[in-house]
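Removed from the display is one protein chain of the complex; every other protein chain stays in position.
The chains carry the letters A and B, assigned in the order they are written, with residues numbered from 1 in each.
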Amino acid sequence: MTEQTLFFIFAILAGGGAIGVVILQDIVRMAFSLIISLGSTAGLFFLLGADFVAATQLLVYVGGTLVLLIFGVMLTASGPFRRIKMSSGETLLGAAVGLLFFSVIAFTVLGVNWQAVPSHREVATTQSDQAGNTSRAIGLRLVGIPADNEIGVRKGGGSRTGYLLPFEIVSVHLLVVLIGAAYLARAKRHESRDATEGDA
Amino acid sequence: MIPTLANTAANTAANTAANTATTIQSTLEGWELSEGWAMFLAAVIHVSLVAGFFGLPAGIFIWAERKVSGRIQDRLGPTRVGGKFGWLQAIADGGKLIQKEDLVPAAADGPLFRVAPYVVVVSSLAALMFLPFSDGWIAVSLDIGLYLMLAVMSLEVIGVILAGYSSGSKWALFGGMREAAQMVSYEIPMSICVVIPIITAGSLNLNEIGAMQSGWAANWILFNDPFTFIAFFIYFVCATASCKRAPFDLAEAESELVAGFLTEYSGFRWSFFFLAEYASMFAVCGIAVLLFLGGWHTGIPGLDTAITGLRDPSGSWVFGWLANLLGFGVFFGKAGLLVCVQIWVRWTLPRLRIDQVMMTCLKYLVPISCVLFLGAVIWPLALSFTGHTTWGSPTGNRAAPAMRLESDSGASVPSAMPSRPLPLAASNSNEEAGR
Partner (left out) sequence: MEVTLNHYLLIGAVMFVSGVVCMATKRNGIAVLMGVELVLNGANINFVAFARYTNLGLDGQIVSLFVIVLAAAEAAVALAIALNFYNNHQTIDVDQGDRLRG
């Protein structure tokens, strides 16, 4: 019963936050609504027994990426609380397309018989009697050891080669991205408007 | 299959003799409540305890700050409220702040202005939930407790930005942006310096790391190798910066930016920010104590065995509770000492400019912490050529369990560690064959 209650709280916050991002017009309030939505997503991850992923979501996504977005909002705002309005025709069209898209996805999801998909075997939990104790198992998976007696693991299955290569690639990728972003966003000398106008 | 809250000392080796550890939830279940209700009530009790504790560091350290700053500046500090030493000054301040007028500037974004202090308070309060105050006294015991604590503390930046933006004043906006940049930047060397004792300890569970440092004070992770020693000081500097304390306190610098992002806040909302600041100061000093300074252990084995000897299973439960209380006293004393060092530094060193703050982080602290990280990883590898992985044998519970190459019968492994050596941990295959 607790799980259902918590699920509904987090689901309503996540979904409501997501819909709030679409509906709200002020960019800073949209950012705040997004923060609520992503924080509740972390709560959903906790309910799904993915502690490490949830903590990473809070640390990297909410505490890092969203702060970056908010910095971007501050740096590009052309005045306090300026709103860029949408016409009502666009709003209606957007809502209709959204509802249609959602109904297609929902119809597909509800039409699949998920019972036929093999679920994870009820394996013994680790010595710590908590579900979601996945950090050690994830670490072992990274180097290719599918630890037995961990949650959600096919016995003897799993990727034997590990995820070290993607990990290294992502690390180099992050380095390249940050160098590139720092270069792109450097303070440039502001060209005069006459030079850029040209024959526009 | 949700994680169970309120796990206590069941996992620590100190209690292996007779597992008398109970959780509040299991006690409630013993009183014929269903599991869901027991979990909910246990959660409520835990949150109330932590929330009740939340104001305590603020109350004590505000008084300490005013007294210490007074003495450093050759004056007395508060001497009137509550006797000769002004013990109740913090309560008097709180009373004054509560009855002030609730001002919201006209240019401010109303809802966001009102929400921002609560975001900061919630992140501070939630960080205290993962901190073990004594052996087993932890609100939520997770295997990734430290990681989650850092994640939750990083949410404070959002509150600072919201406060700065929604105040509708340019001082607040600039102060908030600078403050957010500082807090986000200092998370990097702080996280690297936090990972270094984790490598030594082999676990992210703060309860385990604290329990591992029993025995003599030489067993503390601080003295494990020179890299962890330096890492403690780098961590302390980064923690001071991330708490917006001097010499990194551009946010509250009256002479620089009026009051930074706090400019438009007065009364009770302002006091929320400061409650959160002192609580998070206590939280980061608590992490430092747990990771480096031995947690709730006194560092003198005689005293420690006297305290844990109170936890006699045949005696009444009062003595076990008393043992935990003494451990809490030790922990609070150590963390309080570190907070007093922060107060001392604040009133001694001049303030850094924002460009100096960012330069310190990016040009000095990040490379230093990377070098320390590399050193801390190579240290056991280099030592393994001599047959050990630690300099001297650790006493008590301290051992990096997967890296123990010799069979020491003395040290007992905390029961939450994997009971078999992880196949990738032994870098010397001949040792593996010899076990």
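Following the convention adopted for this analysis, contacts are C-beta pairs under 8 Å (C-beta built on N, C-alpha and C of every residue); 3 or more make two chains touch, one makes a residue touch a chain.
Small disclaimer: the values here were computed from a predicted structure and weren't measured.
K.L.:
Looking at the whole complex, which visible chains does the left-out chain touch?
P.N.:
Within the full complex, the chain not displayed touches A.
K.L.:
For the chain that got dropped from the picture, name the residues of chain A it touches.
P.N.:
Considering the whole complex, chain A reaches the absent chain at 3-4, 7, 11, 14-15, 18-19, 21-22, 27, 30-31, 34, 37-38, 41, 44-45, 47-50, 52-53, 56-57, 60-61, 64-66, 68-69, 71-73, 75-78, 84, 86, 90-91, 93-95, 97-98, 101-102, 105-106, 109-110, 114, 117-121, 134, 137-138, 141-142, 150-154, 157-159, 163, 166, 170, 173-174, 177-178, 180-182, 184-185, 188, 190, 196, 200.
Basically, only the chains that are shown with their structure count from here on.
K.L.:
Write out the stretch or stretches of chain B touching chain A in their complex.
P.N.:
So the residues of chain B touching chain A come out as 1-4, 7, 11, 36, 39-40, 107, 109, 111-112, 115, 142-144, 147-148, 150-152, 154-155, 157-158, 161-162, 165-166, 168, 173, 177, 180-181, 184, 187, 204, 415-416, 418-419, 422-424.
K.L.:
Residue numbers of chain A touching chain B in their complex, please.
P.N.:
It is residues 1-3, 6, 26, 28-29, 32, 35, 39, 46-47, 49, 51-52, 54-56, 58-59, 62-64, 66-67, 70-71, 74, 80-81, 127-133, 135-136, 140, 143, 145 of chain A that touch chain B.
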